[in-house]
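In this view, the complex is presented without one of its protein chains, the others remaining in place.
And now, subunit A:
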Amino acid sequence: MAAAVHKLLHPHSHGRNSSKSEPEQHSSSPHERQDSAMDRAREDEKRSLAQWEEHKRPLSPDKVASDPERKMVGHSSRVLRQDDFELVKTLGTGTFARVWLVRLSDAREADQDKVFALKILRKVDVIRLKQVEHVRNERNVLAAVAGHPFITTMVASFQNHDSLYMLLDYCPGGEVFSYLRRARRFNEPTSQFYAAEIVLILEFLHEKEGVAYRDLKPENILIDAEGHLKLVDFGFAKKVENRETYTLCGTPEYLAPEVIRNTGHGTAVDWWAFGILVYEFLVGQPPFWDQNPMKIYEQIVEGRVRFPTAMSADARDLISGLCTVDTSKRLGNIQGGAGTVKSHAWFKDIDWDALYNRRVNGPIVPHLRGPADTRNFDEYEPESDSREPYSKDMAEKWDEYFKDF
């Protein structure tokens, strides 16, 4: 069935390249017959979006890793448009993207509650900030991993003349960051639960997909309606497989030493960041910090972590193993991979299989008035009106790079 849907949704995938050579077509109206076929495809796609949630359940890691074209989700849609969605509220902003809570526009009564998170990226900003490669990586990785229980699901992606869109599942609990800052720190069982779900994510990304995530931090981890985690923002995720990569990216306090020293890095950076994350869960702030970022980096390459007196021996041992400067000694990167992390004493109470299948209750279950409740998200400044246009010259130069979006 998915294949049929896919066919239906991409009736024009051949015609698209030809339209690129005639950019004027954007404004002029295309063939009438094509239009109605397009409309029908759009209606079908919207209906399937509305129903998508009912079908979702955790796929096994191998199923998720299977060809994304055969999954219900994660495809590049040729028919969806921004008009198909009503922008309700900003959920988050970045330097070149804004994430909105959206509702299907003209939704049938029954589908009024069907909401999504729509990430909108302006092509012009993506290019200005030299993030073209990262944005392409983000879409491709999200398409590949769609269906994992603890990773945000990209239901579809699409684009128009000047913007790129990623339609994601909405995660109403908000950021782990907000809970952590409010609580100051998490106790051991809470930290263990969240850390364990992250381990499952990293195990999957590294060992099934060959993907380094590269921006682990509480801001990028959301809590879903049932209290489980969803990893979001794959802007720096990259399929590295067995080749090291060199572009510096991440968040200052969470950068691994090999990223700072530019000696080439791979999936091991996520295990370093994971150690920082567990520390921040337990202590309330990361181990390396200074007002001056260069001082943070100096501490990181030195790699001496200090622990509060009351931190348990197991937690110290885990964090020390993860935050090891020498990657050939770093827990998670050494023989056994994520398995070695999972069998660490700090995780002895975790039932890994039950956790993956979401049979364990999360420590915080958000209070929600409904699936579209946004009380767990902060307020953001409205979008500024002044916007650099995506010129014809830019389109000619760059649209090539966005063509698979």
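Methods note: contacts are C-beta pairs under 8 Å (C-beta built on N, C-alpha and C of every residue); 3 or more make two chains touch, one makes a residue touch a chain; residues count from 1.
Just so it is clear, contacts and distances are computed from a predicted model.
The complex includes a chain that is not drawn, and of the options "DNA repair protein RAD51 homolog 3", "cAMP-dependent protein kinase regulatory subunit", "Exocyst complex component 8" or "DNA replication complex GINS protein PSF1" the UniProt name matching it is "cAMP-dependent protein kinase regulatory subunit".
Touch with the chain that is not drawn comes from one residue among A:83, A:290, A:351 or A:396, which is A:290. One chain is missing from the display, and on subunit A it is touched by residues 94-95, 130-131, 133-134, 177-179, 181-190, 215, 217, 219, 235-236, 241-244, 246-253, 260-264, 266, 282-285, 289-295, 297-298, 301-302, 306-313, 315, 327-329, 334-335, 363-364, 367, 375-376.
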